[in-house]
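A single protein chain has been omitted from the complex, and every remaining protein chain is retained in its original position.
Per-chain residue numbering starts at 1, and chain names A, B and C are given in the order in which the chains are listed.
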Amino acid sequence: MPGLEDLYREIILDHYRNPRNRGELPVPPAHAETGFNPLCGDEITVYVQVDGDTVTDLRLTGQGCSISQSSASMMSTAVKGRSLEEARAVIRTFKAMMSVHEARLDGDDGGPVEPEVALGDLEALQGVVKFPVRIKCATLSWNTLTQALDSIAAPAS
Amino acid sequence: MPGLEDLYREIILDHYRNPRNRGELPVPPAHAETGFNPLCGDEITVYVQVDGDTVTDLRLTGQGCSISQSSASMMSTAVKGRSLEEARAVIRTFKAMMSVHEARLDGDDGGPVEPEVALGDLEALQGVVKFPVRIKCATLSWNTLTQALDSIAAPAS
Amino acid sequence: MAIDAPATPIDVASIKKDFPILAVEVHGKRLVYLDSAASSQKPTAVLDAMDRYYETTHANVHRGVYTIAEEATRLYEDARKAMARFIGAGSPSEVVFTKNVTEAINLVARSWGGANLHAGDVVVLTEMEHHANLVPWLQLKAERGIELRYLPVGEDGLLDLSDLDRTLAGAKLVAFTAMSNVLGTLTPVRRIADAAHAAGALVLVDGAQYTPATATDVSELGVDFYGVTGHKMLGPTGIGVLWARAELLDAMPPFLGGGEMIRDVRLDGFTTNDVPWKFEAGTPPIAEAVGLEAAVRYLETLGMDAVRAHERHLTAYAIDTLTARYGDDLRVHGPLDADQRGGVLSFAYKDIHPHDLSQVLDESAVCVRAGHHCAKPLMRRLGVGATARASFSIYNDEADVDVLADALADADRLFG
Partner (left out) sequence: MAIDAPATPIDVASIKKDFPILAVEVHGKRLVYLDSAASSQKPTAVLDAMDRYYETTHANVHRGVYTIAEEATRLYEDARKAMARFIGAGSPSEVVFTKNVTEAINLVARSWGGANLHAGDVVVLTEMEHHANLVPWLQLKAERGIELRYLPVGEDGLLDLSDLDRTLAGAKLVAFTAMSNVLGTLTPVRRIADAAHAAGALVLVDGAQYTPATATDVSELGVDFYGVTGHKMLGPTGIGVLWARAELLDAMPPFLGGGEMIRDVRLDGFTTNDVPWKFEAGTPPIAEAVGLEAAVRYLETLGMDAVRAHERHLTAYAIDTLTARYGDDLRVHGPLDADQRGGVLSFAYKDIHPHDLSQVLDESAVCVRAGHHCAKPLMRRLGVGATARASFSIYNDEADVDVLADALADADRLFG
C-alpha cells in the first residue's frame, strides 16, 4: 500500500494552498471551457487566451480537491506563454504519465509512452497513479484545456 | 415427493384420450373466448351457449397437455345443462380446490374454502395441487369459461 | 410493519461476526465501514442462501415442469412474498422485482408517466432528490415538455413545506425521498402524500434509504408507488423492488419487452401477462431475490424498531462526539436532532476538501464517502461542491465513531 506522502507531496500542497493563475478572462477574446468530474462533483473552468500561435494567458476558476486544484495550478504555469504546439506536447506527456493507470480504470490498455518534454514540478503528480480513483482529479483540468484548445482550433459553425 | 399416479389418475387419462364436447359452436348465438397459458403455450377456446338462465351447450377446441385437456373435458360435462348460478358455483368450488396451492405460486394467500357443490369426477384433479406448476394447466379452461360468462353477463358496449 | 413489543437492543458485537468483511484489515487496521448509505455489507446468511440456491436448486423460473425448476420458482415467488410482508404491501402481486431502485423509478416514469403525463403536466420533486429520482423526470421534461416543480430545502436541512399547497396545485405526481441520502433528513411522507392526494396527484416515494433504516408500511405511509434497492438493505447487488397499488399496475402499459411479460406473441403483435410478471421482462434476478429474502429475514429477526433505535442512538452519539471534539471546525449538514434523521451524516471539516478528507481517513481504514452523492442540485443548494459522508448500519458501534473522530485529527496534521 502506497503511503499518503506519495500523494500529497509538498509541492502539491503548495500549489493547493497558493493556486497560481486563479481568475477569469474576458470571453471573448478568451475562450472558456468547463469540465466536470462526474464521480465527485469537481468543476473547473479554464479560460485560455490564444494569440496567433501562442497561449498568451490562462486562468482558472472552480472548486475541487487538493489534487485537482494543484494539478490545474501547475498546468497553468507549465502552459502559459508556450506555443500551441508546445502546449499540446506538455498535455500529451502529462496524460501519458497518468495514462497507464487511468487506462486501468477506464479499460483502455494504452502502453507507456516516451516523454516528449520535461514535466518539471508536474512530476510530483506521479504519485497519483498509485491511487487510481484520484487520477480523474489530476486530469480534469488537462482534459478541459484540451477541449478548449480543440474548439479554438475548430470553432463551432 | 408425490408420485406420478397422484397426477395421472385413470379418469384423467380417460378424459384426455376421449375428450368430451370437442368442437365449435356458431358465434353468435354462442359466445367464444380464448385463453392462453403464458408459461407453456397451451391455448383453449371455450364456446358457450347460454339461453335464458341455462348453459345449454359448451364446446372446446385447442391444444394442451393431459391435465389442461382433461380438466376442460370434465368441466364441460360438469357445467353443460346447468343454470348460470350452478355453473358459477361449480367454477368457484373447483377453483377453491386448486387455490390453496395456486395461491402459493401466485403469491395470494387465499385460505381453504368450503365446497359449495359436489365435484364428482373433478375431484380426481385434486392430485394436481401437489404439482404447483401444473395447476395453471388445470385452471386454464375454467378461467376462460369465467371470462366467457362475464362477457355474456356484461356485453361490450 | 410496525412492531409493538419493545425492541430488543441491537447487539453489535455479535452482529459484527455475521459480516465477514468486517474482519478484513486495511493498511493493517480493522475496517471501519461507514458507507452503508452507498451500499451495505452482507451477512453470511445472505451469501449462504444464494450459494445454497445455486448449489441445489438453480433453474430458470416460471417455465419448467421438473422438480428443481418448480422449486426455483417457489423460492423466487416466496421472496416476493417476503418483500411484500416487509414493506406492508397488500399483496405480493403488487411487488415487481427490478435491477435496482433506479430502474423502479424509471419504470414508473416510462410506463405510468408515458401513459399519463403530457406536455404541461406537472410533476413535483424536491431539491434533496437523488439523481435516480431526478433524471427520469428531466428526461420526460426534455422529451414531452412536462413541467417540474421543486419543494425547497430549508436552512435546517428539512423540506420547506410553507408553500406546499400552492406547489401541489394541479400536479399529477409528487415524487420524493422518504430519507435524504445526503442530509439524513426524514421527510413527512404521510403529510405530503395526503396533501398530494387532496390535490389530485399520485405519490411516488423513493425508499432506498428509508426502508433499510425503519419499519416500512406502504399503506400507513399512504403512497401509490414505492421503490427500494436490495444492496442497501443487506441484500445483494442486482435487485430492486417497485411496489405500486394493484389497480395502478394493472392499468400501466408494459415497460421492457421480452420473455415472461407476455401472454401471447404473434408476428404482428402481443398481449401482456398478469401483474407483476407484466413488468419483469427476461430472466429475473433469481438468486438475488433469494438473497434479498434472507436479508429481509435477518432484519426482521432484529426487528426494524430496534434497528431504528440503534441507528438513531449512533447518529446522536456521532453528532455529539464530533461537535464536542471539533467545535466550529466541523459543520454537520442537515438537522441536528437525531429524531429527524436517519444514520447518514454529511459534514464539512475546516476547509479540507471531502476527497482529501476521505483519502486521509482511509489511512485509518475508515471508509467514508466523499462527493456529490448523486445529488448535485442539493449540493448547489448547500453551496458546496461535495460533502464527506459517514453513514451507519446495524454493524456499527460507538467505537467506530470514535475511530472516525480520531482519524480526523490526522487530516488536520496534513492540511491544517
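The criterion applied here is as follows: a contact is a pair of C-beta atoms (placed from the backbone, for glycine too) under 8 Å apart; a residue touches a chain by one contact, two chains touch by 3 or more.
Here the structure is a predicted model, which is why all the values come from computation and not from measurement.
One chain is not depicted; across the entire complex it touches A, B, C.
Of the listed positions C:L47, C:L161 or C:L302, the one in contact with the omitted chain in the full complex is C:L47.
Here the missing chain is touched by one residue of C:P20, C:G145 or C:G200, and it is C:P20. Within the whole complex, the absent chain has one touching residue among C:T73, C:T167, C:S180 or C:T229, and that is C:T229.
Residues of chain C in touch with the missing chain: 20-21, 24, 26-27, 31, 35, 38-39, 41-42, 47, 50-51, 54-60, 63-69, 99-103, 105-106, 109, 127, 130-132, 134-136, 138-139, 141-142, 148, 150, 229, 231, 236-240, 254, 256-262, 264-270, 281-288, 355, 358-359, 361-362, 365-371, 373-374, 376-377, 380. In the full complex, chain B touches the omitted chain through residues 1, 4, 7-8, 13, 39-43, 63-67, 69, 131, 134, 137.
Taking the complete complex into account, residues 1, 36, 38-40, 104-108, 131-134 of chain A touch the chain not shown.
Here is the rule we go by: only the chains that are shown with their structure count from here on.
Each chain gets a centre from the mean of its Cα atoms; for chain B and chain C, those two points are 44 Å apart. Chain geometry summary: the mean Cα position of chain A and that of chain C are 36 Å apart. Our note on geometry: chain A versus chain B, Cα centroid distance of 73 Å, whole angstroms.
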